[in-house]
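To start, I am sharing the structure in question, which I have written as structure tokens.
Left out: one protein chain. Kept in place: all the others.
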Amino acid sequence: MSFKIIKSEKAEQKYKEWKVLGKPIPCVNSYLKVTGKAAFTDDIIRPNMLYGKILRSPFAHAKIVKIDASEAEALPGVSSVITYKDVETMGVSQKPPAYILTDRVFYVGDVVAAVAAEDEAIAEEALDLIKVEYEPLPFWLTPEEASSAQPMHPEVTKDNIVVGMWPPYYRSVGDIKEGFKGSDIIVDVEFRKPNIKHMFLENFTAVAEWRGDELHVWSHPQVGAVSFAMMLASIFNVPTNKVHVYQCFIGGGFGGKMGDAPLRVAALAAMLAKKSGRPVKIRTNIREHFVEGAVLDPGISTFKYKIGADKLGNLKAIDATVWAGQGERSINLGIVYCGDTIFNTYRIPNRSFKAYPYYTNTPMSQALRAYGSQAGVPPLEEAVNEIAEKLGMDPVDFIIKNGLRDGDIVTQYLHNDFQLAGGSLPELVQKAAEIFNWKEKWKGWSVPTEISGSKRRGIGLAVATHTAWGVPQPDRVKDTVIIKVNVNDGTVEWVTDGRDIGSGFDTVVSQVIAEVLGIDIKDIIHAPPQSVGQPIGGWTFASKALQSTVFAAYNAANNLKRNIITAAASILNVDPNRLVLDLKGTRIYVAGDPTRYVKLSKIGEIYGGILIGIGSCPSHYEGPESYMDPVTGRRLGMKGMFCSFAEVEVDIETGKIDVIKLMVATQPGMILNPLMVYGQLIGSAVHGMGCMLWEGIIYDEKTGTPLNASFIEYPIPTALDVTEDQFVCVTIVDPDDAKLTPYRAKGIAEGIFAAMWHSIHMAVYNAIGRKIREFPLRPEKILRALGKAPFPQTKGVV
Amino acid sequence: MKRFEHFNAKTIDEAILLLEKYDGEAKVIAGGTDLIRVLKDDILPKYPKAIINLKTIANLEYIKEENGVLKIGSLTRLSDVASSSLIKTKYNLLSEACRSVGTPQIRNMGTIGGNLCQDVQCWYYRASKSLGKVFHCLRKGGNVCYAVSGDNRFHSIFGGKGCVAVCPSDVAIALTALDALVKTKGPLGERVFPVSELYKDAALNLGRSEIVTEIQVPEPPPEARQIWIKFRLRNSLDFAIVSVAVMLTLEEGVCKDVRIALGGVAPTPKRLKEVEDFLKGNYINSETAEKAGKMAVAKAFPLSHNAYKIPITESLVKRVILMAKDHRTLT
Partner (left out) sequence: MDEGKNDLINGARMRMQKIKLTINGKLYELILGYEVQPWHTLAFTLREKLGLTGTKIGCDRGECGACTVLMDGRPILSCLTLTVECDGKNIETIEGLLNSKTGKLHPIQEAFIESGAFQCGFCTPGMIMSAKALLQRNPNPTLEEIREAMSGNLCRCTGYIPIFNAIMKAAEKMRGMT
């Protein structure tokens, strides 16, 4: 088994106390998923339903001068056609830079019109009949071009700098001038990254139906159903309680279903449904997903990092700048996390991070298995590696010397700094290096560990820290969970408006509730999330579920239990502490004297026939006093700690790279469900291997068209590209590494993805002795770096 | 996918008749793994009015040996060709090439005739209507090849008349090295010709109503060594960046006969005649193999983005020859 769990004594003790937590419990909706009964959006078939198709823009940037849909409307079988002209008549409100339909298109594949017809084929034929006259406008894909271009969204900004929810433009700590003055070695590193794509299997789909003034929408948003309903309500100017969003199972998200694409497809379906007076389904294909769906935030980027250290290898200063092409809109949170890596990976006293996020003519940028850390780590590690190499230091020693550790101050972008409570990179890397046998394998910088014919082997490692308990949003979405107990049989239902995207969120939350209420997980269900009548907050993103949703569920379950016990205590007239809640037996009895009990139904009567518990998650800024360090008086917080070790083999004649070994390691605190943790680690590792070796959007630079819009030319790993002995997942389990959550656990899936990219990158460098400061590391890049093929003239999009 | 008429042909003649009747506005379908993609992406300059199913024609799915010639019916599925013990034993090159096509599902659907007749993979030509942008390229009656001045990393390093897409068929490369023949039937009757003549300028060299009915492979000498290498990013699903097929017969270390064909580098399967002439009568060793690799790419003239295929081709040709010599297979 390639999953190693190394437990501390404290961890062993905790595992003994738990009945449901810590066990490899399969996904709670397993039955539905293996039988094909889990209802994804496309599985919704409404009576009298029409099929919608979307007409997309051939231009990366253009104004629609004329649009004539009359021929399309006249085609027998066509029910309705919508263009931007319908927006006004239908009262659809839109806010730049996020349009449903407008007279401008911002990227190749942007939506121009949509058709609803009796048959998909007829709808497609109708698209051909829509006559559109465009006035092409200048377009740009790179931040370099954006900086000197005309404003894309003059309504909101004149300089093409993205107006995001998180303005990340500048942040500094200490004095970098002083820092560089005190440095003996200073290096400059320039690094580039292409646009990369989520490539989940379920493409954007929506079914919409109007029942009078009620809008019913089936969709797969990664935001919660309630939040999605609020967005639709504001688009269609209808009351939120008239928008019924049924959040179906989500066929992969990785952040790509948080963006506007699911919302836009749902809004288009709703517009068509309104005009047709019938339900409409829109299911897009992989090509449409490719042009419409989000890319990683930061997008096409250039990183320039300057870093200084003294002779002993102590880092002194970093001056980091990122220019990013963020697409036609972005919230910029990825850039924030990109900056986060600068501040919170190594102990560097003097730090500066500047970001220039530009509007570019590609779709919006969003999280991709993580917000921007995965993009921020490789350039930082490249810079740090070069320092270590110049000093002749082993990278493991370098991290042990400089890595972030327990008690250090974590600097955040928009919120207060906090003191790290648990977790330590030096400790993690030391342990992981032993398991990987690093010291024995390491032969020095740019020295292959093995040479055989044209094959060169090399090893590498990288570290990352990442948010492990949700986005720091004191004033924003807070999770709420409601738990209901059925008094007749003691079964339990819980709701929040979020849907598991495969990470095991509903399974772990169910485990937490089972643990508190002392029941079997089989007796709990997560009610299908829908907007009407359910609480807000269960967004599945930013590694937050383990903190926010689990915390909310923990509070809800404890509130519920307390209410039941209190009522029972007053009936039985005993000390509440002596009572045992036996939901399965539908009663509450006195410990040691089961004949003294009160039926659950009796308690139900007291509470008006229903037993519910409500709980929400405190923001860690408003959290309890235990969030303060008693000694320093500082507010405490957590970060995930991650490292990755890689061994690769490069064929210097063909440029092909084989990953021989990839070992990822983390300190997750306690593992609440090893099956889920292993799934996240191995899934991230394989996904990341694809990103580093092969993936990346290839554009036709003349037209801005993405050329590799398929699973054939956007090469995500296949079953024949992975073997079990390639991958090792290591977890160092200790409750003290996650002190601030109820069950001492923190999120791991995103950070591991951030760490692993660069480990392959460094290993390739050590194998072939050439620095390739970009990815993916396709054969052409390797051969060019080795001087065996010339570099093409490009704008540097990939 | 837009609408079309559909016919299940009972005989080849019926299919030809239908093709004639539709006068260029009908397409034949076998496995459909390429055609349905083409129709869904709506890339043809003229969407066909009719689709003619060949799978309903009896007796076009067979693998047999007759008088020292392997005969494969054009409707034989790739997975059946790949797993045939006869082909594995005597024509392993073909078996391996078929096994490297697409995915298991595609091999279960796709036929050997369909693989030979598939459309090119150029991403400018294939840009789907679903993307928004369609490139009206040379193949569609336009007057520009967008790949020449665009991103051509997967295109020809040996030029092309106009279109620089490469021959997408793995089977064609293997069959070229096996010196195979193709049998077709059209309105003018049947003809049999070398597989290499099936292609011209990145297109099929067939009459408009001509259908491939059989593949004929002469039996290689029992001592011949056959090797197939398909270089690609992933081990499944990908088309070849470069592929090499070799058939080598040695006599006491000296090359008695050799045929080498390259895929992924030219608009048609590229037979390396000069390299073959050099090797014949020479000892096969690392020196001659290396020279062969160099000769293979001596006349290459890459486009802006695909020069990296040259060192890959050079290395693979060398390796294939040495592997054949040592009786090694690819691991």
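Some observations on this one:
Chains here go by letter, A and B, matching the order in which they are written, and residues are numbered from 1 within each.
Please note the rule applied: a residue touches a chain if its C-beta (ideal position, glycine included) is under 8 Å from a C-beta of that chain, and two chains touch if they have at least 3 such contacts.
Here the structure is a predicted model, which is why all the values come from computation and not from measurement.
From the options A:Y31, A:Y170 or A:Y607, the residue with contact to the unseen chain in the full assembly is A:Y31. Touch with the chain that is not drawn comes from one residue among A:P97, A:G251, A:P279 or A:P448, which is A:G251. Per the touch definition above, the residue from B:I12, B:V28 or B:L237 contacting the chain not shown is B:L237. Shown as candidates are A:M258, A:I682 or A:L707; the residue that touches the absent chain is A:I682.
By the touch definition given at the top, chain A reaches the unshown chain through residues 2, 24, 26-27, 29-40, 42-43, 45, 119-121, 198-203, 249-254, 283, 285-287, 501-504, 675-676, 678-679, 682-687, 710-712, 716-720, 722-724, 727.
Counting over the whole complex, chain B has residues 1-10, 14, 17-18, 21, 29, 32-33, 36-37, 40-41, 49-51, 53, 55-56, 79, 102-106, 108-109, 235-237 touching the chain that is not drawn.
By our rule, only the chains that are shown with their structure count from here on.
Computed centre separation for the pair chain A/chain B is 42 angstrom, with centres defined by C-alpha atoms. Chain A makes touch with chain B in their complex at residues 56-59, 108-110, 112, 120-122, 124-125, 127, 284-285, 287-288, 290-291, 454, 651, 653-656, 693-694, 698-703, 705-709, 711-713, 715, 717-721, 778-780, 783-784, 788-790, 792-793. Residues 1-3, 40-42, 103, 121, 123-124, 127-135, 146, 149-151, 153, 231, 233-239, 241, 304-308, 310-312, 314-316 of chain B touch chain A in their complex.
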